[in-house]
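Of the protein chains in this complex, one is absent; all others appear in place.
The letters A and B name the chains in turn, as written, and every chain counts its residues from 1.
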Amino acid sequence: MKKLYLVTALMIVASIILTACGAPATTAPTQAPVTSAPTEAMTEAPTAAATEAPTQAATQAPSGQAPDCTKPDVFCVGFVTDVGKIDDKSFNQTAWEGVQKAQSDGVANWVQYIETTDSKDYDKNIATFADAGYDMVVTWGFALTDATYNAAKQYPNTFFVGGDQFLSKDDNHPDWPLANLVGVVYNEDQSGFLVGALAAMVSKSHKLGAVCGTDAVPPVWRYGEGYKAGAAYEDAKNSTKTEVTVVYHSDVGFDKTFTDPTWGADTANSMIDKGADAIFGCGGKTGNGAVDAAAQRKVYAIGVDTDQYFTLPEAASQMLSSAMKPETQPVADIIKLAKDGKFPTGGLYAGPSGYAPYHDLASAVPANVDAEMQALLAGLTDGSIKTNVPPVKPAQ
Amino acid sequence: MDWRRFAVIALIIAIMFGTVVLVGFSQSSPLLIVTSMLATTIAVATPLTLGALSGIYCERSGVVNIGIEGMMLGAAFFGWLASIYMNTVFHMPGMLSLFIGVLAAILTGGLFALLHAMLSITFKVDQIIGGTVINILAVGITGFLNRQMFFGKGSVFGGQVPHSPGILPRIHIPFLADIPTFGRIFEQQPITIAALILVIVTHYVLFNTRWGLRTRAVGEHPRAADTVGINVIRMRYINVIIGGFLAGLGGAYFTLESISSFEPLMTNGRGFIALAAMIFGNWTPFGAWAAALVFGAAQALQINLQFFRTLIPPQWSFLQNSYVVGLAPYILTMLILTGLIGKTIPPAADGKPYEK
Partner (left out) sequence: MQSSNEPGFIKNLRQWLEPLIVPLLAIITAVILGGLIIKSVGGDPFAAYRGLVQGAFGSKKALSETAVWATPYIFAGLAVAFAFKGGLFNIGAEGQLAFGAVAAALIGYALPKWLGHDIPAFIHIPLAVGLGMLAGGLWAAIPGALKAYTGGHEVINTIMMNYIALNITSFLLNGPMKDPNPLNVVARTPAIAKSARIAPIFDGLRVHWGFVLALLVALLIWWILQKTTLGFEIRTVGSNPDAAKYAGINVQRTIIISMAISGMLAGLAGAIEVTALNYRHELGFAVGYGFDAIAIALLGKTNPFGVVLAAILFGAMRNGGTRMQFLTQIPVDIISVIQALILLFVAADAIIRFIYRIRVREERVVLTRGWGG
């Protein structure tokens, strides 16, 4: 009797393994090379005050069968996240929506995402798309910078778009810029500056708070410091004194710093206890927790990366604005450019800065404040106003 | 737990509070600082207290439970799910939905605990394994269902996270809550208040009732208890399930009282800290609560030092570094465990499956 079970078990295991071997092997990408028109060094996307159309449809997993992406007329786009989730209601989600938009606009035939669960898998996940013949791989997150660069060199016929991946020519990246690689970079300090200025002008207690992820991540650092700079700018202009406190969740590891909403809520509550009446949540789900808590305590909440009025409905009534990092449109634009043979060269693509509309709180923002906000946006965009925030946190 | 340990804990908390007051008094009034820190301390300590109480029930009857983390996470998810269902699908009013959510969370904790009890008591599986299984199972199930229900192909709500009915409201204790500034401490949410009450209740039950005596007997000398006619197996089952209910209530805190959404892995190790609090507190309810307060105060210290970081004098600049400050409660726990400050004595039969 025992032997029978053992044999049966071995047969089941063997058959499972055999089915895998029977599956078609991966094919090398065969694509007609896409010619890229020569363009100037850096392509600027048009800046806008209130940016993309609100996306009501939440993140959806792709459905249906994948077509054969190796065929030249089938344009497939893959999306690789950093360690984190596709549904983080800000960073990853918004960029993915840009990819989906490309599909719904008819530019891409098929789109797909892979969530990275361990930084060890970056290369593997990118290669999964590239080996399957995908025409473009979008990797989102600065930690994927090196993996994306290496993949771009290894797969010269595939386009690579890196979000938050700032590169320049150096010993580690001697061949930059590459014709098939572009990094989408933002001036998060400008968006932080804008919402900081807004909060400073609108606050009654003149105490502001920000709850962010770890400051070891440069975009987060820029958001936080930009927020302070914006408040200081308005202070100088209006002779007010605003206290701004930014607390970074640097005391936990990378795996937890953006996924700790309870800490975010506790920290926000602590700030509100001390009189803060505007809380800026800048750090994935940790920040979302802070925004949630702020809304519950009926103080102003400020979102990040996307117009969180739409992605955080429970905080919508208190959402004053959001520091915008418009990802959806630029990603969709780049995909279209690639398809049309005009992939942006020069290595970097500047995303716009901005702030979200006030929605339900429009009545709390007087006309002169609104005018000032638009002037600030214009000034930051044309360079006449500078935030003076260093791009990364200075080493201690 | 002996007075020495309580004294040390009180001293530590006083030092933590005092440090912040010293640093920040030029910017905020000391009363405000103390109030704010106390509020944060209580908020952070609530799930830890409930987790520790859960552990106490289990372990006092002789069953080691390291699966508190998984129980809280599972309860957080299913409680939140239930409240959303009630609100969105059955259109029940907000308060009722939340209440049902809390009940669902408690029940979920109990179900996980039932699994743990069956594994540990009936199947005599090693209790560490049982707890580990619960933890991994909870992470997997909640992560999977969270994704599948809201973002997957079969998503029940059409791919959109539905509007949550909010969080449990604060209860305004009359008269006390009207004290200026400090009165805020007397406006707390239901689960926080429940945690405090349960500490007292647990102490009374465990040390002043016959049932508590039987529980402890089963945890210390199960064979002797059996001889006297106490049903060891039944007592252990009941205590573990009660522990599950408490862990479930602790889980409900995360998604129904603190914030109104669920994130995978949101418990973030707090279940293990609760275990530490339980041991720190020598398996007594008041001791565990005091330990939970220490952890809460430590987090309050960390947050507030960042808040006042510009005011920290240069000779103490190490305080600006959140890594350094964050070490305090952990080192403290280890020191306590060395027995320098009183002996730590677990229930004698803790962890041993009972064989008739």
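Descriptive notes on the structure:
Just so it is clear, a contact is a pair of C-beta atoms (placed from the backbone, for glycine too) under 8 Å apart; a residue touches a chain by one contact, two chains touch by 3 or more.
All values derive from a computational prediction rather than experimental measurement.
Only one residue in the set B:Gly24, B:Gly130, B:Pro165 or B:Gly296 touches the chain that does not appear here, and it is B:Gly130.
The chain omitted from view is touched by exactly one of A:Gly106, A:Pro174 or A:Gly253, namely A:Gly253. One chain of the complex is left out; on subunit B, the residues touching it are 59, 64, 66, 119, 123-130, 132-133, 136-137, 139-141, 143-148, 152-154, 264, 272, 275-276, 279, 321, 323-324, 326-327, 330-331, 333-334, 337-339, 343-352. Contact residues of subunit A toward the unshown chain are 1-2, 5-6, 9-10, 12-13, 16-17, 19-21, 23, 25-26, 61-63, 66, 83, 112, 114-121, 123-125, 127-128, 142-143, 166-168, 170, 172, 216-218, 250-255, 391-392, 395-396.
What we mean here is this: only the chains that are shown with their structure count from here on.
The mean-CA centres of subunit A and subunit B are about 34 angstrom from one another, to the nearest whole unit. If you check the complex, the residues on subunit B that touch subunit A are 27-28, 32-33, 35-37, 39-40, 43-44, 147, 150-153, 155, 159-161, 163-164, 166-167, 184, 254, 258-261, 263-266, 268, 270, 299-300, 302-304, 306-307, 322-323, 326. On the subunit A side of its complex with subunit B, the touching residues are 56-61, 63, 85-87, 243, 245, 247-248, 250-252, 256, 259-267, 269-271, 273-275, 285, 288-289, 292-293, 296, 313-314.
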